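Presented below is the structure to which this report refers.
Here the complex is missing one protein chain, while the rest keep their positions.
For reference, chains read A, B, C, D and E in written order, and residue numbers begin at 1 within each chain.
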């Protein structure tokens, strides 16, 4: 069960109203790399997890991410507080208010007109948060890798936001949030490597003919070799004939159909064939200027 | 700040594996009327709220909804537990496993193949949860009404789910969750009516010519009168002429353009006019069977 | 069946081209609180409704909302008319045109570049309208409450837009539209209270142990009492032990598994256990600067 | 302004309850090729249109599509009517009701559990309708082509639905709706060809070096010639060197940077370079079974 | 199988950093009319196609569209290159950097803060690309019409972008891309008209009573006649009685219910009836200012 204490995990001190900055901060509130995504990712994994250690760790971190969601959302609310009063009480002339709404920068107009200055679960350009951001699939060695990557991404987006403000209170709280992503990544790394083996994920082994092969499919000047495609552990395949139909077949596709199925498919094919021996006049030609004769002849003025 | 205790708000006892029922339950986990929507609705309102009473109440209830999200998600995980092991360890023949996946009912195949049996933030037909479900706009008399309605909807969806299972443990936990929606609705009603006045929402008064008017725009047999359109408080407008251009104007639209704008608009209009005096041959006619002459003449066999 | 008359329900007079304002108005055209959402909400409810009074009222109002959608969309088109000609005929130098597109404010660049100045079914930051905005569930006491809330929200968004413009024609038409939301809310209220009883929604009663309970889950300085949690009708539950496992159980979760299911789950658990007794070297340590010895030893320069 | 008459454009007679069929019909209610998409496509085009003929035609057809939306939605409601009562009144045992919900076929469980048997604006697998389905861009020769294509698609989906039912009332109404798509396509074709010229769309001519070129980019057995790439109007380009960098340049990309920009880009590149001369031990190797020595040496049992 | 050559199909030369222009270009990268939509449209059609000519043509063009996606994405990357370094290395003071991020125009802040200056698969206002943009239905005469329309739309969006920049390298590459849409449209037209007949799409004929009928559903001043509704091929239906229930029925809807179904529906109707004979006091009245007596009497101050 969740409980809440009204004190924040980190004190929020905002230096002045700034709806434009508030809007950028939404990236970590309702954006793809933000705290709701993090909290829901770990929370749902914890619910589905049977391993007691991971289950506990995931809920510890999910709970902290909810607390971070509260911190970032509180910053958004504080940065919007002045603008919220202005819009709600319509204290200025319309033209002035219009300028303050559209001139605050980026998409803060949406935060104000649609959401009334409250923190909304959208990214900084107004797209509503979606669970499509969550990539959990219910297998721990894959999900922990997803978590590691998610923490690395969140760290970077915080870094960008920190670089964009000189409000010391905002900067300090963002630095705390950024730091915690580093700590979480470390926990997830430990939990991953405490599964042995953890690579490759799952039970089925790969087909040994193709686990060490690198296909050089993008060719031309700029081809590079590096540890990702050279060394004794790699078979580097370069020429086209080696890359096509690597199973040794002819690279075609086939499906066995029943007799009635084959008959129907043939019927459909005949009915909808594009006859390559035609050179039909087309709608585009009818619609072209100066195609001349045939179209002209076809056009008949209305009586 | 949020904290978590590993005990649930309500004990979950699942009688047997049932991935089909698990999938239906997702409605209240990642569906539009579900607990995540509820929790996020109240949580974001609380962050943006300045009134101390409402701020506290909203966070109390948001925290409880998160705890309910945990209860319903735990039920989903428990109902899927058996199937999860089966798929992960691939203990059966493929044909058998295929049947168990696709035959469990409704969209449980997604929960299993994509999400590995974990509780996913989707509705029962697999659409990811979206913050578009949240209708908060940052004005308390509107938002409290939205909350009241949301609780009423959630109550009904729980009622439907309760009617669909005879597993006593599931039924009992669902009944608890349903009950709490009733209690929450009552709290939101009290908070709404503790704002005086609360109708109409906002500051601007309506235009008194139109606040008491009812337009009978759907006409014919079946027209009904009731308190929603009759009585001394209503002006019932029935005939078409009374309903068009109720401002007394001509019902047209106009925009003042600058001279250069008008010239460009005219140029665009001329260039793209559909000339009503033509009767052009069209692509559809070219493509019709048996249109005959003109098309036939146009077709030229390829040399 | 629907019919249409070319006169608008309210005459639209736009004072000058203003793509930025046009874009903000999209909020009520293709936004979540806008007229399409309203029209489709009531239209679909009417189709599914069997009660003759509500069915008629819902279609009356749905039809009016479609007429409002036409009014607001017409305003958008009028406000964009000048810009549309400019872009279509490319009458200016590129740099000038670029400035006029990106400088008009907020997301009007999308309306112009992607939609060619036509009214698009998006909100003011470009997200396409989605039926996820519609919260109808097919139960009248819940749906009428949803409608009441929706009208309150729309009223507020109109109020905000009215505050943002000093074009008298635009202001007047918006005031008409805002006013009608008030009237509609009144109709829906009457229809709701004409159902007796209407609270709680649905057939199933709540569990009487929990219908009058308020859980104080957000604790600390700032706790407030008010009619939403105090008075003889409320049982106020404050301490943690009273809030956990309120059913009197242990707050755990359990699922009965068949013997083979249990065996598979155990097998999966063993295979994927995170062994808490390990202290493994992780990828993060490999990737850290200055971890020193172990990583250094592992790195081998390419021959 | 829109008005409504309670009589349908086509009488709906449903032979028996069939939630599974109802669910398939949603394809033309809230699906991508359905009537809402059609109505909104033409309605928004009409609002943005200045040409009086097209403006009128688009609104005529938009209004008819709304009337069709009503017909198809009414069919859905009628097909669900029996099931709606059953779920709402919970007249059966739970197990029986569960079977009737999940056994009705396809995604009808969503229609019932989430939407209570009402017609929902989703496609037949439950995805909410989105304005992303509408491809209007505000240029008449493009938009009319989009409309022509949309009518052709809708005609086919109706044809498929007609083939799936033997209920004569349903079949007849669907045939009416399908027929009207044919008529609408004809109107749009006429309006398109009444613009002269209409191909290519817009004002800017193509670069004459590339308007008649066909690049054979998919090569190998199965290459076909036909009117789409042969004849005097086509230049057929077959070999790779002719297809790369067709402007005669070197096919590279370049951006002029200012001096400070270039310095920063260089600094970023240095900081984040993947050094191709390394052969680092990776996380995957740490996690592999049997990599042996290095990993083993790194692992230290917890004290 | 796909292969790649590092040379572009068209050389990209960008004159200077311009994140605002980069963001507008996203329209053709991840926007609804952009190159990913085109490539995926034709690619998926080719996979599902059995006609050898169309299958080959569709893959030829799909492959070219992927190459165009690369060209436009490369332009976006080049236009953002300078800004990317600046943000990554945080070379400026925060206030300066903030201004450069939010002042670059339109939604370029998202490209920079969320996507780090890389080309993102969104449209120019930040909505992620969705396969809902693809309207393929697996019937060639419909799909080819969809392709024709898609090419016409893409041509126009390129035209608009060309008009917005005076960077000669950008203008030239955009002109190439625009030109190819013209060529593709021509190929699709040829393939469509090489199917005979191709109108109407599909197998089922329309109901001859309604294939030539035009319903004048939008009435009033502004009614226009043109080839889309006049001439011998059209039956123009104007008055309301002729348009309602065109099947000759009464325009009502009906569903045959079983006895138990009818009983349940009746029970539900009784339970949820809105009684038109009541004039209930409503929540809105409770919440109104000055309603006076009844509300006042109800309010009881807390003891």
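Operating definition for what follows: contacts are C-beta pairs under 8 Å (C-beta built on N, C-alpha and C of every residue); 3 or more make two chains touch, one makes a residue touch a chain.
For clarity, every value in this text was computed on a predicted model and none was experimentally measured.
Across the entire complex, contacts from the unshown chain go to A, B, C, D, E. Remark: the omitted chain is touched by one listed residue; of B:12, B:25, B:134 or B:191 this is B:191. Remark: the omitted chain is touched by one listed residue; of A:141, A:165 or A:274 this is A:141.
Remark: the omitted chain is touched by one listed residue; of E:136, E:165, E:179 or E:198 this is E:136. The residue touching the chain not shown here, chosen from A:23, A:88 or A:122, is A:88. Taking the complete complex into account, residues 5-17, 32-33, 52-53, 55-57, 59-64, 67, 74-75, 77-79, 81-82, 84-86, 88-89, 91, 127, 130, 132-133, 135, 137, 139, 141-142, 145-146, 148-150, 152-153, 155-157, 159, 162, 172, 175-176, 178-180, 182-183, 185-188, 190-191, 193-194, 199-204, 206-207, 209-218, 222-224, 226-229, 233, 240, 243-247, 249-258, 260-261, 263-265, 267-268, 271 of chain A touch the chain not shown.
If you put the missing chain back, the residues of chain C touching it would be 141, 192-193, 195-199, 224-228, 231, 274-280, 283-290. Contact between chain B and the absent chain runs through residues 1-7, 50-51, 53-54, 87, 90, 93-95, 97-98, 101-103, 107, 109-110, 112-114, 116, 122, 125-128, 139-141, 148, 185-186, 189-196, 203, 227, 230-231.
FYI, only the chains that are shown with their structure count from here on.
For the pair chain C and chain D, the distance between C-alpha centroids works out to 23 Å. One simple way to say how far apart two chains are is to compare their mean CA positions; for chain B and chain C this gives 8 Å.
Among all residues of chain E, those that touch two or more other chains are 5-7, 32-33, 53, 107, 125-127, 139, 141, 148, 156-157, 185-186, 190-196, 199, 203, 217-218, 222-224, 226-228, 231, 240, 243-244, 251, 265, 268, 271, 274-276, 278-280, 283-285.
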